[in-house]
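All protein chains but one are shown at their positions in the complex.
Letters A and B mark the chains as written, and numbering starts fresh at 1 in each.
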Amino acid sequence: MQMAKKIMMKGNVAAAEAAIRGGAEFFAGYPITPSTETLETLSFRMPEEGRVFIQAENEIASINMVLGAAACGARAFTTSSGPGMALKQEGFSYAARMELPYVVMNVQRWGVGLGMLDSGQVDYLRDTRAGGNGDYRHIVYAPDSVQELVDDLYEAFDVSQKYRMGVLILSEGYLGQMMEAVELPPFKEIRRPDWGLDGTGEVGLKQLCPTYNMALAHELLPVRQERINRVCREMQRWESVETEDADYVLVAFGLPARVCVDAVRRLREEGCKVGLIRPKLVFPFPYDAFHRVNPNVRGFISVETNDLGQMVQDVALAAKRELPQRNVPVYCYTHSAGVPRVQDVVRYYRSVLDGAVKEVY
Amino acid sequence: MKVIREKPAVIQRPHNFCAGCSHGVFYRLIQECVEELGYSKRQIIAMGVGCNCNLTLSKIDTVDKFQCAHGRAAASATGIKRMRPDLLVMTYQGDGDCGVIGLGETLNAAYRNEKITVFTVNNLNFGMTGGQMSWTTLEGQKTATSVRGRDCAATGYPIHLPEIIAGQFRPAYAARCAVYDPKTVAQAKKYIRRALEAQINGEGYAIVELLGICPTNWGMSPVQAIEHLQKKALQEYPLGEFAGGEQAELAFLRQEAEK
Partner (left out) sequence: MKEIIFAGFGGQGVLTGGLLIAELAARTQRNAVWMPAYGPTMRGGKANCVVKFGQTPEERIGSPVMEEADVLVAMNVPALDYLEYCRKDCTIFVNAHTVPADQQLPEQAVVVRLDCAELAQKAENPKGESLVMVGAIVRRLGWFDEDFARSAITDYFTGKGKGKYAAANVRAFDLGCQEVK
């Protein structure tokens, strides 16, 4: 069997190439570390492929440019990090109102305000909920390798158009900056949807946008609920490692999840019954994964690179929902910036066993 | 009786602006020009937030409109135009949307010489929210947030968008018009048409500001409001072309004469 060629690519560069191959026709963005290489790559690759690239004056303008392009049915893309993502939130809310599809990649950087350039998973709660006004969600992919980042972006534009929802790729600083051997998929044929503004005033968005029309808004309620329910049903994706007999199950996404895979292996070698659930998407959260763990599991341990613990809330909800008869303790290892080492995770696990740390929920 | 002018075919229902408001006339003039240029079925309008939203609310026409976030119309119009360069892409905004909250987007689109046409209605205050001070509010003018009259030393002086853009960037066209009598209506239509032609001919960015009246928030009858506009507002905001149009022709003629 002939194998596809593996090439070393930086996460951010591979993401740009995957978006192009996935059919991105339009990009607008503003440079911000650690996401900038995606914008830099697209600045020459998009015109090479006859597509649109705009270096916008700021983050707010770039998301609003994306909305304009998306309104015409284009596969539109933007990227950012830290405070730049904060500025884009208003635009996401407007897009949700008009059910506009688009893809945004957040290469998370650790910290609040200006933050730091360090890697981290600090935007989980905002990005899995609604960061702007009103109630809406993104479909949120959380890749753990450059290959998965490529695969997610390649699929994202289709998923976004299928559900008419924004798709968010929750990357992190280290994933954007590191290089990994990847295989790139072939170019997709670009297809424009049959809705969207075409200038005739006949098909357009106006049938879908309930501008200030509350009666129509109420009519849309079941439509919106059904869409979210469908997404929650159809987009359950995760990876489980030895959870069937596990006494303790680690839960982690992105790069910390890879560390946890090694931690599980090491602890298993020592005879500890530990497993791992790695959500591949964090919205919808993979509740189904929790349904299949050892029914006598003694605890879940959320492993995150932030300070206050964020995904632990979803882990607790999943434990309540899937193991309703038992009040399974949920712990949280918050590593702060960067990526934990295997020994950090192992040490935390032992402190759970010792009772040195208390459960959060 | 002979009908000498029909309303534009895309306009199908009456608008719901306040009595005397300038929006209705201005928008009709835009659609007359669009129709004459043959773009009625090839146009998209990026809508600001403010009184102009009434155009969408009252569903007066069948034109493709995109409801932008407050102040971001020039950015969204940029996205639309870049994806559909074959269409006529306009923004329709108030002075608050275009020149206050959206000043950044407006100036940056002009800076890039984006091939869009910006229409902005300057009625010297924030109409939709009930008549607060705008950057266009005249010195001494009373509004809901300048109840003793605007103190420009503390709040800034009236902003002149077309002049700023004409003076600092290289737009294809920049002008200010009004619609209070037949003469100004004819002039406004000429300016609107030139602004649209600048886009159609691929020349670049164009802006037309309409100096309008707001009888409701000014606390005047429409007739009083027009008098106020002629007596006071025109002193601050002169009508005319600041870039392109006759300005360009004059410059061209001057250049030729020097040769």
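We adopt the following convention: a residue touches a chain if its C-beta (ideal position, glycine included) is under 8 Å from a C-beta of that chain, and two chains touch if they have at least 3 such contacts.
Everything numeric here is computed off the predicted structure, so don't read it as measured data.
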- Query: Can you list the shown chains that the absent chain is in touch with?
  - Reply: A
- The one residue from A:90, A:127, A:180 or A:304 touching the chain left out of view is A:180
- Of the candidates A:85, A:184 or A:261, the residue in contact with the absent chain is A:261
- Task: Touching the absent chain in the whole complex: find that residue among A:41, A:64 or A:119.
- Result: A:119
- Those residues of subunit A which, in the complete complex, touch the missing chain: 3, 6-8, 34, 116-119, 173-174, 177-181, 255, 258-259, 261-262, 265, 338-339, 341-343
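The rule we apply is simple: only the chains that are shown with their structure count from here on.
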- Quick one: which bits of subunit B touch subunit A in the complex? Just the residue numbers, please. 10, 39, 41-44, 46, 53, 56-57, 61-69, 72, 75-84, 87-88, 104-105, 108, 111
- Which subunit A residues qualify as touching subunit B in the complex? 25-26, 28, 52, 54, 56-58, 60-62, 64-72, 74, 76, 90-91, 94, 98, 197-202, 204-206, 209, 211-212
